[in-house]
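With one protein chain removed, the remaining protein chains of the complex are shown where they sit.
Order of writing sets the labels: A, B, C and D. Residues in every chain begin at 1.
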Amino acid sequence: MTPEEQAAPPEESGAPAPDVRLVQVRKHFRDTAAVDGIDLEIAQGEFFSLLGPSGCGKSTTLALIGGFEEPTGGEVWLGGREMSRVPPYRRDVNTVFQSYALFPHLDVASNVAFGLRRRKLPRARISSRVSDALELVGLAGLGKRKPAQLSGGQQQRVALARALVNEPRVLLLDEPLGALDLKLRKQMQLELKRIQREVGVTFLYVTHDQEEALAMSDRLAVMNLGNIEQIGAPEEVYERPATEFVADFLGASNLLGGAVTAVEGGVARIALDGAGEVRAHPDRLPQGAQRVKVGVRPEKLRPLRRDEAEPTGANVVQGRVRTSTYLGLGHQLEIDGPAATRLVVYVQNAGDEAPGAGADVRLCWRPEHTFVVRPAGGVREEEQE
Amino acid sequence: MTPEEQAAPPEESGAPAPDVRLVQVRKHFRDTAAVDGIDLEIAQGEFFSLLGPSGCGKSTTLALIGGFEEPTGGEVWLGGREMSRVPPYRRDVNTVFQSYALFPHLDVASNVAFGLRRRKLPRARISSRVSDALELVGLAGLGKRKPAQLSGGQQQRVALARALVNEPRVLLLDEPLGALDLKLRKQMQLELKRIQREVGVTFLYVTHDQEEALAMSDRLAVMNLGNIEQIGAPEEVYERPATEFVADFLGASNLLGGAVTAVEGGVARIALDGAGEVRAHPDRLPQGAQRVKVGVRPEKLRPLRRDEAEPTGANVVQGRVRTSTYLGLGHQLEIDGPAATRLVVYVQNAGDEAPGAGADVRLCWRPEHTFVVRPAGGVREEEQE
Amino acid sequence: MSVALRSRLAPYLLGMPAGAYLAIFFIVPLFAVLSISLETGNYDTGFVLTWHWHEYVTAIREYHTQFIRSFEYAALSTVLALVLAYPISYWIAFHGGRHKSTYLLLLLLPFFVSFLIRTLAWQFILSDQGIVLGTLKNWHLLPQSLRVLSTPSAVIAGLTYNALPFMALPLYVGLERIDRRLVQAAGDLYARPATSFLRVIVPLSAPGIFAGFLLVFVTNVGDYVNATILGGPDTTMIGNIIQTEYLTNFDYPMAAALSSLLIGGTLIVIFLYARTFGASQIQEYA
Amino acid sequence: MTAVAGMLERRPLEAKASRVRPARFLLPAYVWLVIAYTVVPIAVMVAYSFNQTPSGKTTFAWQGFTTTWYAQVFAISDLTSALEHSFEIATGSTIISLLLGVPLALALARYRWRGGVVADSVIFIDIAAPSVVVGASLLSFFITLNIARGLGTILIAHVAFNVAFVTVVVRARALGLDPAIEKAASDLGASPWTAFRTVTLPLLLPGIISGGLLAFAMSIDDFIITQFVAGPKLTFPLWIYGAVKTGIPPQVFVMGTMIFFGGVLIAIANTILQRRTQL
Partner (left out) sequence: GGANKKASTGTGANEIGSTAWWAKQKQAGTFQFANWPYYIDTSHGKHPTLEQFTKATGIKVNYEEVIQNNDSFYAKIAPSLQGGQGTGYDMVVMTNGWYLTELINHRWLIPLDHSRLPNFAKYAGSLVKSPSYDPANKYTTAWQSGFTGIGYDPRLTGREITSVEDLWDPKFSGHIGMMSDNTELGSVGLLKLGINPVTSTQADWHKAANILKQQRHMVRQYYDQSYIQALENGDTWISQAWSGDIFQANENGYPHLKFVVPHEGVMHWTDNMAIPLHAAHPADALAWMNFYYQPKIAAEVEDWVNYICPVPSAKSYIAKQLDDPTVAHSPLVFPTAAMTAKAHEYYTFKNFNEFNTWNGIFNPIIQS
């Protein structure tokens, strides 16, 4: 931490200043608006994720916080100081780059020591902290290797150690696991989570893998086209997406067009286009919306057994199974729903047979699992390309 | 297809010869044995996957079938002809390379037309088949673009079209989706599956993503260190892994050490090291093994409600929840099981609360969901790197 | 032909013609020099191979000054060229923007003029009563007797000038290859621009530096044109000697001995360089 | 879009480094200064191609503007023939060294073979050998075999050093190519030769062109080696060197000027072509 930072006075006495605070930050490249006015606060020690499709502005946001880009407009606050014009080497923020960006000409130890050397720490302190850092990421003893002699996963760890060893206020990670293969990625997720808990540094984590984001974050923000669509805890964002885009981006979702018909006795009734009606919690309704889309997550849908009676108060739709895909953990059913809608249902392979292709099924779910969003707005990645 | 191929007589009259047949195929590079004597038969029109950790020999196997490498030993049969010494350009097999390997100097159409031109088809035929192929992969109208002007997903499709347009006997795909990001990958999986159904070509599909393999394949082979550990339908391989490695590689698995104590009345009893006993189907026992490891998949384990009675005949273990990770579709529980074992449980978020960290739980599962393997042998990817 | 066999033979078949050519017209001649350097006799009576090393002894005794001078000049001009060219190559590589190739072309313009003409032009420019000195002298800003031509500095300047493109190009290539994200990373790790330049960019451009060093030093150590056109009596380089011994005095053994010594010396210098700055660069270059 | 973003990942912006203050104006100024410095002699050459000189030798005093030398550029017959020789040899040696160098470059880029190591070091030495030594050694070689010196020997010599340069340039390009691309070609039924013709060659072309241009430039400008092996024949540089004694006729500068602008044009054309093929 550079001197002036240490001297930084905690201005808002009482509540500690958030580690990161973005106020209406914008960044324009020539024509494209990479970041289009976002507000964000990240508390100390939080594991915060930025989630979004490719090109939505995640890396740019990180670059603005890291200081590699100057915002076109707005303010970047780090620990209670406005820093949007401060060069990277004067910010106590460190980055783990997607490509790792390890110095190929330096061995692992020197890579990790780089930041400390710049800050003129005594030799002894440096070497001890470096070995601690390597210890932490489980690379003790590999200090003499060159980056090229390491596997992807190991390089990833070095990048992490190189950043962490500086005990930054905030650690920025840009798709740190993007380059690793699935199995390894899952391992590193746990690893990262563990390390974050141990050192208690604030993590700002960029990814476009929603499962990763859900699994790791305390809170996450879903970005789209340079804007933040929703901020919240994983459960909140997943179960109660604020927009069709979010609903859609966070895993498969079943969206049915409809219109709000009545709100009475703590229950909102929504008539589906085509046929049937769905019940939902009134407080889920986007205020003042007449036409809406009702959604429910695939795992919330339960195929009723042939003889089974419909649970009272539950939503039920009819359908025929079109395909049933075995996924190990469960089956994914594609179902032709009412009015040419297509529903996705997830059934855990807990034992009893999942209905096979061609079977007629009744799907039921609880009203509280229904979410309601305004129609339109969402943009799928594919179209972005 | 070069003349002599077409003239190939169906020698084993009656049952059609398998499209691909490997007999004790070995490939050594200097010291490393990349492929170490594998036998394999792939029937016509099958979607067959090779699954395995990095460096296990998948690509090499493909190279041997494609003709880019010559086997050190063994035979490679394609459609009933021994071909291990035939150069690639005389095999009616086509490959979709992991890096796509599109010709950067040719536009999309010419890329796709390349194979047909080599076979001196009339102009008209070529152009019609090319546009059909682009149609098939949903790139109609992009024929004039250069590869560099396409997104990753689109390039992927071109590579596919370029191979398919030649109507090969077998299509080899080496991690074709490896370079795409998660969301896009899921899309392309469905796409590929659809296309394979439409054209009915035999697919030999290499991946290290077990979920992908499970979801797409008719049959799959799990490779490790140049050997095939198990071949079978996805369900079979996942639910009844033959070795600890397979059990481990295909998603999280809970393995408990134990010893077979008795086999009576269609039930095999296995005493767990530490405490308790587990029941399994006798036919699941590896023959002649005394010490074994019993396993059960996380989704098969069901936490009993506090008051709930243990189902008769079910296996039950005690444990305390250590962590509970929210994954959207479900929760993943890490549980400290008996005798310092660590169990992973998967609970679908269907509505009722998943037990939180710290809670004591009883986990039960049905005997038929128990699988039994010989201990040791499995090698985890990380160690390979 | 089977795949394996082909892939084993192919490189040899492909490399054969060029390999043979270089063997006959480059390697063998080098040995021809060696053998001639061990001959004795004179142009009149012809030469015979006597395996006498005395030519080397004489060569060193007579011409060690020129040897040392050549290496001095070559080293100096190389360093100068490096210092002159590095900032430019750096700027073009990192800040050239869309006009990189234009700047590069401008820098390489001298390539398109015969280097004899360039050197002559310098002789014109630098001559005592010439555009530069002459004017200054006429304004009595310089003493009448002052001269640049036929001094060591003139020769070194000439060598440096001719070396510039050969230095700038490989430097540019080397710098261009550097991954910008590494510079970002350095900045992220508290390195001021100057520091990241010294600690990251310079080390990573080592292969480019080596390539430049190689081309320039080697070209200059054997050069005699600059010394002839821009130099004076005390700037004679070993190239001049070799040329005279060969083409004027027909003292082939002496000339050959000098050549052998020269290439030997050059290889030693290169080897020392590689030793001190890491041999990997040679691989990366050649 | 992934493609775009990916590209940006690989080449982050000039803007980032541009916080380095000196880069703002100090460096550019310096760059232009040096560029000016490199251009001075060229300017002199061009200027003196227009200088009036009664004696038909360039005198260094400025005696007035004239374009007569352009009219009489080929008036000096043996200068002209020297220039012709230079072009003949440059062309010849370029073609030959491409024919020899490209395959070798491929062999070095594509395969790992024992000969490769040897070839590498030979090429390295070839580039690392001072011209005067190469010239001397070739001369010794021709003397011992008493081969008559002439255009033939010059050609041989020029190929001997051009092969190395061509190989290095083309090999660099070849290493940049994804080897899977050739596999793909043969996978799609292209015999090795067809694969080379339809895929490898087009992709190598930019490298081949640059290599060729480099070779041509090297050859046409070579003086030292040529002087050793030329025998009675004169090339453009040799003629100039001889003329230094007796005085340079303005025609030399005229030719120099022409070659210069010709070269620049070709170079520009080439860079544009490279841009194209990069897409």
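Here is the rule we go by: a contact is a pair of C-beta atoms (placed from the backbone, for glycine too) under 8 Å apart; a residue touches a chain by one contact, two chains touch by 3 or more.
Quick caveat, the model's predicted, so the values are computed rather than measured.
For the options C:S37, C:T78, C:S114 or C:S150, the residue in contact with the chain missing from this view is C:S150. With the whole complex as reference, residues 53-57, 59-61, 63, 72, 75-78, 143, 146, 148-149, 231-232, 234, 242-247 of chain D touch the missing chain. Counting the whole complex, the residues of chain C in touch with the unshown chain are 42-46, 62, 65-66, 127-130, 134, 144-145, 147, 149-150, 231-234, 236, 240-241, 244, 247-250.
As a convention for this text, only the chains that are shown with their structure count from here on.
For the pairs B-D and A-C, the count of C-beta pairs in contact is higher at B-D. Centre to centre, using the average C-alpha position, chain A and chain C are separated by 56 Å. Averaged C-alpha coordinates put the centre of chain A at 28 Å from the centre of chain B.
Shared contact sites, meaning residues of chain C that touch two or more other chains, fall at 6, 181, 184, 187.
Within chain D, the positions touching two or more other chains are listed as 1-3, 9, 12, 16, 19. Those residues of chain B that touch chain A in the complex are listed here as 53-54, 151-154, 178, 181-184, 187, 208-211, 214-215, 234-235, 238, 249-251, 297-300, 302, 325-330, 332, 346, 348-351, 366, 369, 381-382, 385. Within the complex, the chain C residues that touch chain D are 6-8, 10-12, 14-15, 17-19, 21-23, 25-30, 32-33, 35-36, 84, 87-88, 90-92, 94-95, 97, 101, 103, 105-118, 120-122, 124-125, 127, 130, 161, 164-165, 180-181, 183-184, 187, 193, 197, 214-215, 218-219, 221-225, 229, 238-239, 242-243, 246-247, 252, 255-256, 259, 262-263, 266-267, 270, 282, 285-286. Listed in rising order, the residues of chain D touching chain B in the complex are 1-3, 6, 178, 180-181, 183-191, 194-195, 198-199, 202-203, 277, 279.
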